[in-house]
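With one protein chain held back, the other chains of the complex are shown just where they sit.
Each chain carries a letter (A and B) given by its place in the written order, and its residues are counted from 1.
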Amino acid sequence: MIPGPFSYRRAASIEEAIALLQQYGGEAKVLSGGQSLIPMMKFRLAEPAVIVDINRVPGLDAIEERNGILAIGGLVREVALERSPLIRQRYPIIADTAEVIADPLVRNLATIGGNLAHGDPANDHPATMLALRAEVVARGPGGERTIPIDDFFVDTFTTALGPDEILTEIRVPAPPPRSGGAYVKFERKVGDYAVAAAAVFLVLDEAGKIAGAGIGLTNVYYKPLRAAEAENALLGQVPSGELFRAAAELAAKAADPTTDLRGPAEYKRAVARTMTFRALEAALSRAQAAS
Amino acid sequence: MTTTPIRGLGHPVKRKEDPRFIRGKGTYVDDIKLPGMLYLDIVRSPYAHARIKRIDASKALAMPGVVDVITGAELEKAGLAWMPTLMSDRQMVLPTDRVVYYAQEVAAVVATDRYTAADAVLAVEVEYEPLTPVLDPFKALEPGAPLVRPDREQKTNHIWHWEAGDKEKTDRIFQEAQVVVSQDLYIPRIHVCSIETCGCVVNYDRATDKLTIWMTSQAPHAHRTVFSLVSGIPEHKIRIISPDIGGGFGGKVPVYPGYVIATYAALKLGKPIKWIEDRSENLQADTFARDYHIHAELAATRDGKIRAMRVHTVADHGAFDAAANPSKFPAGLFSVCTGSYDMEAAHVAVDGVYTNKPPGGVAYRCSFRVTEAVHTIERMVDILADELGMDPAEIRFKNFIRPEQFPYKSPTGWEYDSGNYPATLQKALDAIGYQELRREQAERRARGELMGIGISTFTEIVGAGPSHTFDILGIKMFDSAEIRVHPTGSAIVRIGVQTQGQGHETTFAQIVAEELGLPVENIIVEHGDTDTAPYGLGTYASRSTPTAGAATAVAARKIREKARLIAAHLLEVSPDDLEWRDYAFRVKGAPDRFKTMQEIAFAAYTNFPQGLEGGLEAVCYYDPPNLTFPFGAYVCVVDIDRGTGQVKVREFLAVDDCGTIINPMIVEGQIHGGLTMGLAPALFEEIVYDENGTMLTGTFMDYLLPTAMETPHWKTDKTVTPSPHHPLGAKGVGESPTIGAPPAIVNAVVDALSHLGVRHIDIPITPAKVYQILLEKGVAE
């Protein structure tokens, strides 16, 4: 399998990358990790005339906390998220997510920016970023703008990014006290996309009731899905198996998966419920441990 | 006398082939590069059934670097549009008017590099008129079904009907039986997916008029003969070299159109041609395995004694019968389906059917449909146990062929050579703690957890085969070895079989080491080159050790007999006064007077007796008197996740008996690999088509090969019951685990659900399938 021919442009700066995208309009594609793009090019499902390689652009690979947020550069590789002590200690839900993406070799190149910007509802970070109520920072010819995650995913393989915009950073609110999150994925084998997966982030109040809830679902909708009703049902409640079962049921109801080789739609909906329930339990135990 | 250890049979000798592989210095076919070599790539059909109205190659031909575009029309002029299959059917090389399966070869482009060739494939314009495909073999048999093969005289999709056993007696027993159980089983289409795909490099040397083909071939000699017959090129002008092969498992037995087109192109263009499949091409168009729709019945007494078995199977062979079974066995050795159990009668019938799918019915690490046979009987025995409320181990002990019954004549006509089934099962049950597991299962069930224990006690049938019964296209299925001992006591062995990872370069050297008393280091094994290796039928169906292994032992013994004469000459005694003991010819009663093979070898060239020919070499074409029947007892423990339907293999113990073991390390490795290729179809792999006949599982994204994470830590053990008729007592092992593992896994899953009334689940047992059952039974989480 051989990709079609293209022109190669390596950007040395974010400004140059944006200028190249402007210059070539819709003809150009941004290459970051390449772990989705290059296979698509081999099958000629993507045939960009120009590849703008942003891998050498400086300043996009940091993972840092500043001013009450976690900032993850768009070029941060999955492996860096898996291994970052900051992520593992303070944002274990992101480590959960990174370490179930594709396989370890792919994760050495794949980037979080690419995972989000691809707009694939089967990708794993989108659900987690929904649960965490993240923001996406995009740079374009007009400068920088911040896109709330709920506005970012527009359609299957379509995001709010313009053709000349580059995802430079993901911003996640720093975890409040008594909070915890977890990402639980069911895949048929390593390297497969999720049959269904759920990201849950919970914040408890001092009395142990749920003060904040974020739930994102993977691969059960035409785009990454926020299970808003399930989130609402949790608020102000004392966590219990019964409550979680009810919330998981609501999350499953919000799902609208398609039948494919991973199973019939109804099955995927059931797995979404199971994953949500298990992610709720895992998030709760982390939130309680953080108390 | 040499102090170097011999390390013959039974030694875990490190593999001789490994030093090149671990350094990346193996030579696989895509590693071969010849000056001026061109690259061939193939245009494939997007339809499962269509008329080809027009092929326009002009745009492709206009591309810089494109040398040629070859179509069926051109091949037809050369008489090469069709080729014979190994099953006496015929197969399109390139179509002249219609395509009959998705991803079928339609045209070929030749270019100066592989990138240009890939681009040119996309530039060839083909106009199709889609026809209705027939994908279900039962529908294919209905009157008025679209005809897959209008080229045949018989205007039907039915290929052949085949039977074994005693129908009348079987029917009579069924009529009077106290208990009858029956079950439909579908064993789906799967693909071997060796990590190396198929391909070839063809070079035609005009100066010597010699055609050399480096080819991913499990049977280079048979392929040479086929190539000669198809092309008319004399056989001595064709040299097929099977270089290092990145896994075979049966997928490299057939002759694929790509080989033929590449050869045609090399002859036409006078340039070396390389053709290497993409994974997608390999998975979508190369021959498949299984696809058996089985209806099976057992008749038994109320106390659990099996009396008879009745099986009818519809075999989906795709568009061409391009399997590689022995001529008299279009359904392979499927009639061994009475398995390890003694019964009065059996009757087996199989109907082969054409459909609009890729051709074949080749093996998936299985000797000629034995997987299908074993799956059937091992499932049916469990179903009978369930019907009678018996323990699956108990019903097996009750019905096993007893050790004293060997050689055992099976009701479908096979003569099992040796076995001790109760001992092997008992060993497995004791090792895994069967009773304890049953107790644990009861406790877990009480808590609502789903745990299952599955047993499989299979009998394999390998080593095809005796010439009176076995041939492929008329060529008898003997195999061969040729040994030359050099003056200084080292040796070269050339064999008719070919390794694809089985370690022949090591094990065959061990056989010679054992038989001749030469250190294993001093023996080199060569194979795979038809110009140098003796004629053989190739490596598949676990036949290497039973056939070529035997040939090697017999050839070595011929050398030893000559060596005895030389030793007698050197020791100045009569040959009858010598005995072969401790790897030397010793004077009877005076064991300190001896000659080693090394000394004898030197004498064979320097000081041999008058009247004897010089040199020390021998050839054997071994015609096995019977097949060999390895067997085993496997126990599998699974847990089922009620929230996802996922089956987790918690523990798996394989106790194998493959007779005498040549290299225990290699045998264990073969078992690990075979078990994994049993796990794969049991839980993961299946080729799926949509209603148009488009393959939905055409890449590794959708066709799910297990990784190290899905594969359990296999545990193995053994018993040793030598084959009485094999010179070494060896039976062959490569495929036993692939055959034995699936029913053990399925039996475990069904066992986990049996208290809910579940009796059978077809493979692959996917989470979605299990979850549906959990839902129906009201136990889904």
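Worth a mention:
Here is the rule we use: contacts are C-beta pairs under 8 Å (C-beta built on N, C-alpha and C of every residue); 3 or more make two chains touch, one makes a residue touch a chain.
As a working rule, contacts and distances are computed from a predicted model.
This complex has a chain not shown, and the name its UniProt record holds, of "ABC transporter permease", "(2Fe-2S)-binding protein", "Two-component system, chemotaxis family, response regulator CheY" or "Secreted protein", is "(2Fe-2S)-binding protein". The chain not shown here is touched by just one of A:Asp53, A:Glu229, A:Glu266 or A:Glu281, and that residue is A:Asp53.
Although one chain is not drawn, the whole complex shows that of B:Ser45, B:Asn157 or B:Ser194 it is B:Ser194 that touches it. Although one chain is not drawn, the whole complex shows that of A:Gly74, A:Pro175, A:Gly191 or A:Pro257 it is A:Gly191 that touches it.
Residue B:Arg15 is the one among B:Arg15, B:Lys271 or B:Arg586 that touches the chain not shown.
Chain B meets the missing chain through residues 14-15, 17-28, 30-31, 33, 114-115, 192-197, 244-249, 278-280, 500-503, 665-666, 668-677, 699-701, 705, 707-709, 711, 713-714. Counting over the whole complex, chain A has residues 1-8, 10, 31, 34-35, 38-39, 41-43, 51, 53, 55, 79, 102-106, 108-109, 190-191 touching the chain that is not drawn.
In this text, only the chains that are shown with their structure count from here on.
If you average the Cα atoms of chain A and of chain B, the two centres end up 44 Å apart.
Interface residues of chain A, counted against chain B in their complex, comprise 1-2, 4-5, 44, 103, 186, 188-192, 195, 261-264, 267, 270-271, 274, 277-278.
Within the complex formed with chain A, the residues of chain B that make contact are 114-115, 118-119, 122, 278-280, 643-646, 684, 688, 696-697, 700-702, 704, 706-707, 709-710, 766-768, 771-772, 775, 780-781.
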